[in-house]
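Shown below is the structure under consideration.
One chain of protein is taken out of this complex; the other chains stay put.
Labels A, B, C, D and E are assigned to the chains in the order they are written; within every chain, residues are numbered from 1.
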Amino acid sequence: MKQVVTFGEIMLRLSPPLNYRLTQTATFEATYGGGEANVAASLTQLGMPAAHVTCFPANELGQAATQHFQRYGVNMEHTVFHGERLGLYFLEVGASMRPSKVVYDRFDSAFANLRPEDFNWEEILKDASWFHWTGITPAISASAAQACKDAIQTARRLGITVSGDVNYRRNLWQYGQKAQDVMPGLVEGCDVIVASENDSEDLFGIVPQEGAQHSFTSMAEQLIARFPTVKQVITTRRETLSASHNQLKGILYDGQNFVESPSYDIVPIVDRIGGGDAFIAGFIYGSLTTNDQQQALTFGVASSALKHTIHGDFNLATKAEVDEVVKGNTSGRLLR
Amino acid sequence: MKQVVTFGEIMLRLSPPLNYRLTQTATFEATYGGGEANVAASLTQLGMPAAHVTCFPANELGQAATQHFQRYGVNMEHTVFHGERLGLYFLEVGASMRPSKVVYDRFDSAFANLRPEDFNWEEILKDASWFHWTGITPAISASAAQACKDAIQTARRLGITVSGDVNYRRNLWQYGQKAQDVMPGLVEGCDVIVASENDSEDLFGIVPQEGAQHSFTSMAEQLIARFPTVKQVITTRRETLSASHNQLKGILYDGQNFVESPSYDIVPIVDRIGGGDAFIAGFIYGSLTTNDQQQALTFGVASSALKHTIHGDFNLATKAEVDEVVKGNTSGRLLR
Amino acid sequence: MKQVVTFGEIMLRLSPPLNYRLTQTATFEATYGGGEANVAASLTQLGMPAAHVTCFPANELGQAATQHFQRYGVNMEHTVFHGERLGLYFLEVGASMRPSKVVYDRFDSAFANLRPEDFNWEEILKDASWFHWTGITPAISASAAQACKDAIQTARRLGITVSGDVNYRRNLWQYGQKAQDVMPGLVEGCDVIVASENDSEDLFGIVPQEGAQHSFTSMAEQLIARFPTVKQVITTRRETLSASHNQLKGILYDGQNFVESPSYDIVPIVDRIGGGDAFIAGFIYGSLTTNDQQQALTFGVASSALKHTIHGDFNLATKAEVDEVVKGNTSGRLLR
Amino acid sequence: MKQVVTFGEIMLRLSPPLNYRLTQTATFEATYGGGEANVAASLTQLGMPAAHVTCFPANELGQAATQHFQRYGVNMEHTVFHGERLGLYFLEVGASMRPSKVVYDRFDSAFANLRPEDFNWEEILKDASWFHWTGITPAISASAAQACKDAIQTARRLGITVSGDVNYRRNLWQYGQKAQDVMPGLVEGCDVIVASENDSEDLFGIVPQEGAQHSFTSMAEQLIARFPTVKQVITTRRETLSASHNQLKGILYDGQNFVESPSYDIVPIVDRIGGGDAFIAGFIYGSLTTNDQQQALTFGVASSALKHTIHGDFNLATKAEVDEVVKGNTSGRLLR
Amino acid sequence: MKQVVTFGEIMLRLSPPLNYRLTQTATFEATYGGGEANVAASLTQLGMPAAHVTCFPANELGQAATQHFQRYGVNMEHTVFHGERLGLYFLEVGASMRPSKVVYDRFDSAFANLRPEDFNWEEILKDASWFHWTGITPAISASAAQACKDAIQTARRLGITVSGDVNYRRNLWQYGQKAQDVMPGLVEGCDVIVASENDSEDLFGIVPQEGAQHSFTSMAEQLIARFPTVKQVITTRRETLSASHNQLKGILYDGQNFVESPSYDIVPIVDRIGGGDAFIAGFIYGSLTTNDQQQALTFGVASSALKHTIHGDFNLATKAEVDEVVKGNTSGRLLR
Partner (left out) sequence: MKQVVTFGEIMLRLSPPLNYRLTQTATFEATYGGGEANVAASLTQLGMPAAHVTCFPANELGQAATQHFQRYGVNMEHTVFHGERLGLYFLEVGASMRPSKVVYDRFDSAFANLRPEDFNWEEILKDASWFHWTGITPAISASAAQACKDAIQTARRLGITVSGDVNYRRNLWQYGQKAQDVMPGLVEGCDVIVASENDSEDLFGIVPQEGAQHSFTSMAEQLIARFPTVKQVITTRRETLSASHNQLKGILYDGQNFVESPSYDIVPIVDRIGGGDAFIAGFIYGSLTTNDQQQALTFGVASSALKHTIHGDFNLATKAEVDEVVKGNTSGRLLR
């Protein structure tokens, strides 16, 4: 089977146990994750081969991060070891009306300082069926943006499907270029775009037509018009009732049809991080294994719902488990 | 006070901390339990003397399991030490729509290889008021089935009340005999049977009469007709809203009256394992200390509800705590 | 900025991990707290200087307790080291219908045996803006009651605002004097009183007028009439749906106006201990930084709601976090 | 088999993990122990039936302490539940030149307030082969001393062997009587006394004869002369090289013969608490199962050496394991 | 680079924390290991590609074990998923004179029930430079012995170096064949044999010549004479001073030369399990990267010494770290 390839930064995630605050704790639970790598790891758990491409410092932490993804079967052979430090983030898990909180410490990481020429995309992508990137990568540094662009263009040339999660985070863009200038050049090579109305307005100035029945459809229509390679625009709708209770569904527009998944009630939430990545992984899996975008979308949202019940950054759920949720079996009845 | 005697296998239970998956964990929390022993341990917490009879390997694990039940005051003096291994099971605790999952590793255990002649039931049961078994025991091996039958017949002869939880688990019956052939011979010595409509249909071919107002009553009526020693048929009704939220009530038919307990809302569930055993323990306790089957049934369900809030396989709740729930005090107000 | 000064006992709190019962555990999580010190620590987190005054044994546990409050910025320089033991309590955390439970072991502590003359209140209170005490202190011993009275009278003389949480716990009063005889002498020096209708009836024989529209207002009116220095009476109303789910609001009467805060839904509860102290801390903070009693009350209840999501005895929430809740932002949306 | 009966206080022991200091820790490891109960528990592990007699508060901690000893097979049926609090102590584990340190919090415990008339010694001792007490018990309170005296006298009357570990701790004796006045009345009913030269001088004014070849023998000779029921005086000699490294041997004098055990090198020490109790348990076991005091003494010291490698207050070593050490097999070679 | 291939069972290892006994613990630390797989994992850490071949049950535990070795870079693609249970063992870690102890529960595992025809050795070994097996595999079952023989013969035919660690464990051989009958057929295809004098006597009846200067040399000479493919016989000499302190060296005979490594002092021992496997991995690494058997032997023993300081079954030491020890740098000076 051909593999899905993802590209992006992986960080060490440090979180106090349970709901302890950062200022209280004397221990941190450590795991490793990153928006794109989470997609790869979620895919391998579903049974789909996946490789992740990144840059790590050549020290014990780069090794530990590599091993964390190897453990779950992600192909890490294209990792470049170069640079000084592994980016990291601190996660404090909230409850009820107290939000979870992330403190980033990722500037000047090995990944930010990667050298685009270290990545031979022709070689890396030679067995790929799909390439996925997110808007976090071009936000990190000019060289990361360049490597991302190289990858997208190579993938396009090789006829590989490309998906991009635009994921606009204003405060990440600090290296001197504007998201608004960089992102269009990346989106224009994509087949699938993950974007909300806010993202589209901020990045591309796209405003849903006044009076449009559905703001998402209106936005997606304009996005597709602007970037003709794009065939599908997808996103999730999350109802945040509390830090412990969310409702989630997915929506899609393909230029002609508006598709909606069922909505899932998630309570209690075990770990919310990586929920969006699990959605994309599920959607990619569904797209590659069925030719039904309704099924792919629902599989994506069911994957994401399950992710919220699993500790760590990615979705350790099997295809069979996601299928149960897709079938509506959300009763959590004990399996012996 | 005379004691309740139970008979069956005890396993080492290994579960990852919190909601971690089996494939993620580097530590297991260990406890010991088994359907029948859980009844005994729940009874001693309520203040009722209880002995459990089982077979362990003569190694550190058999010792640890013995000590675990001794700690909670269960009389373990009749334990036979013989055989090679302690059965075990792995428990993964789910959340929300992700079910909890049990992976058994119990075949060929010391208990499965017990020698019926090692158990002197006349002696063991000489101070007993009640004997309890479950359908798991005869499912394990021919010799376990034989020992169980010996115990039931001795109890009957000594005028001891006998309860059996038929608890049919199809995939356990692998030693060459059929549940349908073995179970009738065990049920025919019982006073109280725990069984659902499904159990009765699978094991005894009993189908609720078409058009019956209440399928349980119809089933129980036929069961009592078939097995004339049986005086009460009981079961729980569980509404599984999610892995973290259940609703529970109990029902009973005594040949004439249909009795129903209040329904309890359990959210969040701390540990669902042993909920049924706590129900039976509570029902036995209620039956032995009152002569009111409504009270006994409600006491059983309240016990079971409390069990869901307690870590481990059995119900570490006192009589006073169960009484509070029976009185309707389910508000969980802080006790100083 | 002037500081708030609090006075009272601090105990070592020992609780099993998660929802384990006291009889199950082989480890205890340790923290330190006390009704009045919790107010001080909650205030320093909000940015308000606070000092706590207490008496500890001159051993490692007294040191550890001192250091615990120093860590969070509470001024502990007035601690008296004298006596033999640190009071302690065991906390078992319930779930659903199983209540949390506290087992006290605080008799004959260093604090109970304090010598009133060891506290130089003129000196201690010289930079104070507010003094806070609770009814637990005079319940502990005659000398504790005396020291409390000395502090209140000194504060009054120095023109410092005094608040008292009457917090009547019948089984604490064991040293030979009656709460009914002691408490009036303390309340008569106060500006703000925290009391429920039950407290007022038990301690002062105040019964809400028959037919009064609002029992709290009727009680508060009489309390103010009896103790003319008292300007505000406040309390919380807690709806205990289960050990894991409460609803909370605050009410106030100032002799003329009845003021009510919004009600907050708290689910799941992480740690309920110190919820009342966080309310008082928030109210003191609000009172000292605004001159709007509606704002102060709502700030107090929002503080208390947040406390329920935080491990330990006091409210590690910043002013900005409480403000978000006050603004109605209780959705717990992830902060990056 | 007849059982050994011990009598004394059991405390909750709280210790930080690893070598953390009391002022650093946020968790305590909890276990339960007491000099006399440790002897009972060490005996049951060797295969000798044993009962411990004590007084606990009727709360969760009294229950937990009871269950802790039940777990290891100690007969706890004679426990009296009466009084307010369980005594406790904090243990900080040292290393190298930093000593381990104990902070006691045991005054005014349920045991200190026991009522001697609650113990029916005739009944309790009816199946006993041996009764053991220590000098800690009469140090706690007048009523504890009285109960201890009652027990010794009853045992003597019933022809049961009595051993006493005089274990003089000056700072424990705070209830108004002097050890020097109380202890002789207890020792005079004993067969075996555990005492060092210091103990004997402090308690009985016995000073080894000047010029005596062996100070222990000289002391023991005088002790036996003074208390004619005493047949054996034993003690351990501990060389404290560091908190992590000790050497240990045992010595005995029976009025005629001086007996000495081999010396054992213990490095690293896992847990030093209860080392002396394990020695006595081993000596009692050896005395009851052989009639060779050299064997009994060596078995005692080997038991004690093993105890130092085991976490908790008592010696979880089997007879077979002690026998290996007695045989000189101290190489710690892996057993498969 | 060509890879080393190993074949054998992998078990779940469960051990209490620190030095707790199996009967004390409520948690187990979990890791996965097996004599042959440990060699593979130790090699990948040194930078040598390695694949391990085994048979796992198709459940979460088989997955977890696979992932554990994938994490450290072992190629697990040839794993066969078939059968019911993962073998496991319990490890209690001793200290000082208390030995560590292993309780096995490995009978009737998926590996024991493997089907030899499921392993395509031509394919598996096509990129191999070296094949390693141990005497544990043929001890487990006839089918395991058969698969092992198939592998050895294929390797021989393909010109791959074969090493075998005869590792005779009498109590493992329970399936009806004798080690003495099976082992010669496996050894006869090997280039390198790991064996002690005892192993050789028990398995092959080889007794060192009376009066031989060195019993190992005499044994090895005869072994080489009996099995002409064997070019090197190696083993370790372990001086077991205590469970916490060992001394270790390696010896080798190649038919002409006797070679000896330096001796390493290991104190304290962190984890002794897998020490022998680390020795073999180091020797294989040394043999494949140098053509100096003295260097290979010393590299093997230095690897093994380091393993004793590392938690888990295999040697997470890099080549650079082993080189330091080889150079005599055993001072453990802090590296910044």
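What we mean here is this: contacts are C-beta pairs under 8 Å (C-beta built on N, C-alpha and C of every residue); 3 or more make two chains touch, one makes a residue touch a chain.
Remember, it's a predicted structure, so these values are computed and weren't measured experimentally.
Participant: Can you work out which residue in A:59, A:229, A:318 or A:331 touches the chain that's missing from view?
Facilitator: Of the listed residues, the one touching the omitted chain is A:59.
Participant: Out of A:14, A:166 or A:182, which is the one that touches the chain we can't see?
Facilitator: From the options A:14, A:166 or A:182, the contact with the absent chain belongs to A:14.
Participant: With the full complex in mind, choose from E:115, E:157 or E:311 the residue touching the hidden chain.
Facilitator: E:311
Participant: If you put the missing chain back, which residues of chain E would it touch?
Facilitator: 264-270, 305-306, 308-312, 316-317, 321, 325, 329-336
Participant: Touching the hidden chain in the full complex, which residues of chain D are there? Just list them.
Facilitator: On the chain D side, contact with the omitted chain comes from 18-21, 23-24, 94-102, 104, 169, 240-245, 268, 272.
Participant: In the complete complex, the non-displayed chain touches which residues of chain A?
Facilitator: Chain A touches the missing chain through residues 14, 21-23, 25-31, 59-61, 63-64, 67, 84-86, 88, 90, 92, 101, 103, 105, 107-108.
The rule we apply is simple: only the chains that are shown with their structure count from here on.
Participant: Hey, which pair has more contacts between C-betas, A-B or B-D?
Facilitator: A-B
Participant: Between chain B and chain D, tell me the centre distance in angstrom, where each centre is the average of that chain's C-alpha atoms.
Facilitator: 42
Participant: In whole angstrom, how far does the Cα centroid of chain D sit from the Cα centroid of chain E?
Facilitator: Spacing between the chain centres: roughly 46 Å.
Participant: Give the residues of chain C touching no fewer than two other chains, as numbers and ranges.
Facilitator: 21, 23, 26, 101, 268
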